[in-house]
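All remarks here apply to the structure that follows.
All protein chains but one are shown in place.
Naming follows writing order (A, B and C), and every chain is counted from residue 1.
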Amino acid sequence: MLVNKTFASDNYAGVHPEIMDALIKANVGHEGSYGNDSHTKTAIANFRKHFGENTEVFFAYNGTGANVLGLSILTQSYNSIICSELAHINVDESTAPEKFLGCKLLTIPTQDGKIYPDAIEDRIIRVGDQHHPQAKVISISQTTEYATVYSVKEVKAIASVAKKHNLYLHMDGSRISNAAVSLNKSFREFTVDAGVDVLSFGGTKNGLMFGEAVLVFNPALATAFPYIRKQAMQLHSKMRFISAQFNALLTHDLWSKNAHHANQLASRLANGLRQFPAIKITRPVDANGVFATIPPSVIPKLQDHSFFYVWNDKTHEVRLMCSWDTSEKDVDFFISKLDDILY
Amino acid sequence: MLVNKTFASDNYAGVHPEIMDALIKANVGHEGSYGNDSHTKTAIANFRKHFGENTEVFFAYNGTGANVLGLSILTQSYNSIICSELAHINVDESTAPEKFLGCKLLTIPTQDGKIYPDAIEDRIIRVGDQHHPQAKVISISQTTEYATVYSVKEVKAIASVAKKHNLYLHMDGSRISNAAVSLNKSFREFTVDAGVDVLSFGGTKNGLMFGEAVLVFNPALATAFPYIRKQAMQLHSKMRFISAQFNALLTHDLWSKNAHHANQLASRLANGLRQFPAIKITRPVDANGVFATIPPSVIPKLQDHSFFYVWNDKTHEVRLMCSWDTSEKDVDFFISKLDDILY
Amino acid sequence: MLVNKTFASDNYAGVHPEIMDALIKANVGHEGSYGNDSHTKTAIANFRKHFGENTEVFFAYNGTGANVLGLSILTQSYNSIICSELAHINVDESTAPEKFLGCKLLTIPTQDGKIYPDAIEDRIIRVGDQHHPQAKVISISQTTEYATVYSVKEVKAIASVAKKHNLYLHMDGSRISNAAVSLNKSFREFTVDAGVDVLSFGGTKNGLMFGEAVLVFNPALATAFPYIRKQAMQLHSKMRFISAQFNALLTHDLWSKNAHHANQLASRLANGLRQFPAIKITRPVDANGVFATIPPSVIPKLQDHSFFYVWNDKTHEVRLMCSWDTSEKDVDFFISKLDDILY
Partner (left out) sequence: MLVNKTFASDNYAGVHPEIMDALIKANVGHEGSYGNDSHTKTAIANFRKHFGENTEVFFAYNGTGANVLGLSILTQSYNSIICSELAHINVDESTAPEKFLGCKLLTIPTQDGKIYPDAIEDRIIRVGDQHHPQAKVISISQTTEYATVYSVKEVKAIASVAKKHNLYLHMDGSRISNAAVSLNKSFREFTVDAGVDVLSFGGTKNGLMFGEAVLVFNPALATAFPYIRKQAMQLHSKMRFISAQFNALLTHDLWSKNAHHANQLASRLANGLRQFPAIKITRPVDANGVFATIPPSVIPKLQDHSFFYVWNDKTHEVRLMCSWDTSEKDVDFFISKLDDILY
């Protein structure tokens, strides 16, 4: 009954065949370890094609590692980091940021997963006061944890706040490909060109086996990165097997195809759900996730056919994620089962 | 010229074909993430066959992660950890142990990579003195960083010291398969049965793409492990791809075949080197590494043919590592080139 | 013009003469260091008279140190601590809690400085979920940062929540004497007997030169305290000079006299302010602080006569603190100057 976890998480999906193929092809002979290999050189060049020649590229194991490492080069331990109260760094990474960085996370309530300039500025207080954590970074998720997407203009507005107050802008892009497809923009238009300083570029949720990238757009910020990555236990020995996956992802627009597919299926799913008056779509469907309230009696019955997670026990809001391997059949099966249960 | 890095590091080797095959086979449909999958269940069962039913099994990304996590459940931040001055945790993991644990590493000089009871006891001082770091763990590497192997008796003697002083015994087993083959013992005879409390079980250096395991032999010590692993950024989402590799390694004794091969090639290499009076084998050749002094003028010429690392610039001692994919041809090529240069 | 800082902070006050006298008397000959002295023995006994024989007593340098140490024995680094968004640990101790503990602070908005059971329970989520910080401590300030005071019943209600969810209850009592006087209760009635596990007992703000105490009501929690205190750089060598101050404070009810005086002056000040329609008292005046909104044009003129801090720039709410040495003359001077400015 493998189909029945389709909408649970994009981490439940496997590895895209082209990625797996790249792993097999990279498995030839001896190669230098820790990044001294030909695949890593190519991967760095591939990222620079998308983000510009000044981009420093570092690979990490997972999203938490990428986020914490990216934040580590932007902060001192007496700093605070402004983010949404739903930010992955705030609610889904244990206390990794606090433990490794020493920093406080200053959170902002959100309805659509985004944070906005006014609320951000309200959080920048007591500047220069030794008793108070000093705000230094704004961290936004693109796509957000509600699968919504910041427009280029929205990112630029936040970057303006950051520059005005001498803060950095960090982007958690664990699903950045879905955002790019949703925006129909190049990566750089809504990252480096919009004022982002450091980006976590997600791989695992878009078809990789393991591996994320941290992109630093100001090389001066990156000088200590290798030491910190090693210390943070995020340096892989057989690095070629991360790099080769990213090379497959970035070549022939596999990143785009996968993300486009997932986004489109989420759209199809949302459309299917909209026909039921008992179901309410609760957040804008910008990318590969659908949030909706479902009558509580319906939820467990539906989960028996196709498992998904309840996001909010009190409001009966559920989260339905689509991934590179979700099929139209999966969506239609889900809608038809829902129809069976409801009527 | 891929052959020319053969003896540089067992991290330069690729992935064993049976491991790669397991990865491909695991890549079917959706599976629960973070360890809620069938491969992980099997992997835990496989480890318990080797180490006993009370063994708690946790996967991590790399050796540093496995070591630091293992030590984290044995220490408080005011503790010290006794180890060899050459221990990987002391010289090759940046300051990951100090940063994550807060602990001090108390080091013991070593000629053969091992530490011995008397020297360990000398390090356990000022017990109960609040001003002084309180020794709590003895950490040994099996095989050691000099590719030597502790006998069962030696491990037991260290475990006795640990028990006597209310310390724990941690084993860094990044090359534990090579040790088991060298000792011709089951894993448990020189680990859990010899008094080891927590073990890092290495995968990457024995043919895996990525992934290490932490084995905890007293379940009461393991209750907080999942939280700490997440916080330490060592929890993989698509866990099945670590577990499946270990299943391949532990089934049909692949671990043993790979390690046996590497050890044997090291032995062949050592024998080849012994015929040259100018070359001196400097450490016992117990497992898959050979340490030897080579005349300084010879080193760069030989490296041009087959790259390896100089371990000690002053003494011209070099390290030659064999891995699961080193071939007799590689060894014979090395020896013949050495012969060419020397004569 | 020393009078003009009277209401700025109870940290601006000096040392009470009886405390200074105790310091002079303790300065005789050699005494054991780090707490091995007669004054410390007496101080521990004095605290036990107030809090019970099972109380473990540890001295620290300052309030931040006392709070962080107290929390350190109640938490693991993957835990979260629930507190008011105004809690001193959240806004006035830099990121000391995050850096030293690794924990996240989960904050609750507040109007009166207090937090209440319902809001606390809403913060205890995702129990047992390795991805999410695990709530382990509720920390309340008594008096609160708004100089309000939890009733015994309120403390007990929070303690019930703590017990129900297997959390600890920590009390930041930097102004605990003012709370005791306000409640007209013994210390133990609203601390250990009400379910508090660990208490920071404030000294500096009630007439000491330096020094706070951490009281641990369950000795089993305190075994590692000495090591952690040393590591946290909070262990004083010439400890007798902290202990002797506390002995003076706890003997002949000096703690009570000082706190009573400060509370009474705050009451007099509040009464004085209430006669001006333009001034609004914004928080209950339970102890030694008065919060009030003052017309923005009045504030700087008044500060020229008697300096105080603006608590909220936007609402023109100010904080006026009374201390053991505030005089009726100070209060009357302040009110008369305000009268001059307003009319």
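Note that in this section contacts are C-beta pairs under 8 Å (C-beta built on N, C-alpha and C of every residue); 3 or more make two chains touch, one makes a residue touch a chain.
Worth saying up front: this structure is predicted, and the values here are computed from it rather than measured.
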{"item": "Full-complex contact with the absent chain, from B:Thr6, B:Ser77 or B:Asn178", "value": "B:Ser77"}
{"item": "Touching the absent chain when the full complex is considered, from B:Thr6, B:Asn46, B:Asn67 or B:Ser94", "value": "B:Ser94"}
{"item": "Among A:Gly32, A:Gly63 or A:Gly102, residue touching the chain not depicted", "value": "A:Gly102"}
{"item": "Chain B residues that touch the omitted chain in the full complex", "value": "77-80, 90-95, 98-99, 102-105, 130-133"}
{"item": "Residues of chain C (touch criterion as defined above) contacting the omitted chain", "value": "2-3, 5-6, 8-9, 11-15, 20, 23-24, 26-34, 61-65, 68, 93-96, 99-100, 204, 209-210, 227, 230-238, 241, 325"}
{"item": "Residues of chain A in contact with the chain not shown", "value": "34, 76-78, 102, 130-131, 134, 224, 226-231, 235"}
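Here, only the chains that are shown with their structure count from here on.
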{"item": "Centre distance in Å when chain A and chain C are each reduced to the mean of their C-alpha atoms", "value": "42"}
{"item": "Chain A and chain B: spacing of chain centres that average the CA atoms, whole Å", "value": "34"}
{"item": "Inter-chain centre distance, chain B versus chain C - centres from mean C-alpha coordinates, in Å", "value": "51"}
{"item": "Chain B: positions in contact with at least two other chains", "value": "34, 227, 230-231, 235"}
